[in-house]
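Only one protein chain is missing; all other protein chains are in place.
What follows is chain A.
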Amino acid sequence: MDKILEVKDLHVDFDTYNGVVHAIRGVNFHLNAGETLAIVGESGSGKSITVRSILQLLASNATISKGEILYHGDDLLQKNAKEMDNLRGNKISMIFQDPMTSLDPTMTIGKQVAEPLLIHNNVSKKDALKRAEEVLRLVGIPNPAARMNDYPHQFSGGQRQRIVIAIAIVDYPEILIADEPTTALDVTVQAQIIDLLRELQQKIGTSIIFITHDLGVVAGIADRVAVMYAGRFVEYGSVDDIFFNPQHPYTWGLLDSMPTLDTNEDARLNSIPGTPPNLLDPPAGDAFAPRNAYAMQIDEEQQPPFFQVSKHHFAATWLLHPDAPKVTPPAGILNRYEKFKKLGGNAK
């Protein structure tokens, strides 16, 4: 498969009144053509910052202190402002979290959808608006011709997110970055938006990086999943690898705190105790160690490397080291291993 995007050893720092926050501390991943990569993690884990670094849409106090972002082998971090403008909304586009605030309230939606075409392609206004109308129909806005001149406040939240998606895909981007696109929507609308993204991916063949903290959403859309914690990836693999053969205790914690159909009605939902570390002063070892019931001495002292679990499945936990003692994961995770075996996988 073609790697169209590769992020290598990305470090992002934020200058704050309290000092430098090391928000991203060495992230590596790649994106294959046509696939959907989901990045999951709790709030503040650095998911959004990671993808915003790709488009260089970071806050003014952020600096990408180290790393490479290779798009077809070209390092985006070496590009100047104009070259980046040419990529944004054209080759790489983005869908934001809150559809209620991401549209310009004083511009008609027709113009907003046509805008990327007018910026990047040498097309007439008339042709751009015509194309905008087609795309609005494609994303499921009823009667688009009549609604081109309407303003955002005349649409519902779900419809607005469809419009935001229309803006993102109007110029057939190679990469679509969706930053929690369903978080602000109610559950039925969430499902519709996920379906729409999947359908559009098939129609226009774009690759998607999908950010979410909702594992349920991930299962519905992703080919591969990366789990992020405190500015680093802790585990990545296929959806089946992550859901049914998780290896990192943080992934266990995340999956275990998600209710499933087997969850007893009266049972308390599990949660991960403690809070994420302060990234003003990142821990030397595994950042999850203080919240990890399975932590060993070495977790406190030394950052675990990625251990290969299967061909495309990697996890950064010392538990996978050959010398590590055997531990028994929580019961919910053992159930998942059982399912993995049924799926024909080779669970540990």
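Operating definition for what follows: a residue touches a chain if its C-beta (ideal position, glycine included) is under 8 Å from a C-beta of that chain, and two chains touch if they have at least 3 such contacts; residues count from 1.
Simple rule for what comes next: contacts and distances are computed from a predicted model.
Taking the options "Ligase-associated DNA damage response DEXH box helicase", "Oligopeptide ABC transporter permease", "SirA family protein" or "CbtA family protein" in turn, only "Oligopeptide ABC transporter permease" matches the UniProt protein name of the chain that is not displayed.
Set against the missing chain, the residues A:S93, A:T182 or A:Q247 yield one that touches it, A:S93.
Only one of A:D2, A:D15, A:D75 or A:D104 touches the absent chain when the whole complex is considered: A:D104.
Among A:E115, A:E180 or A:E235, only A:E115 touches the chain that is left out of the view. On the side of chain A, the interface with the absent chain consists of residues 55, 57, 81-82, 85-90, 93-94, 96-98, 101-107, 115-116, 119-120, 151, 153-154, 164, 167, using the contact rule stated above.
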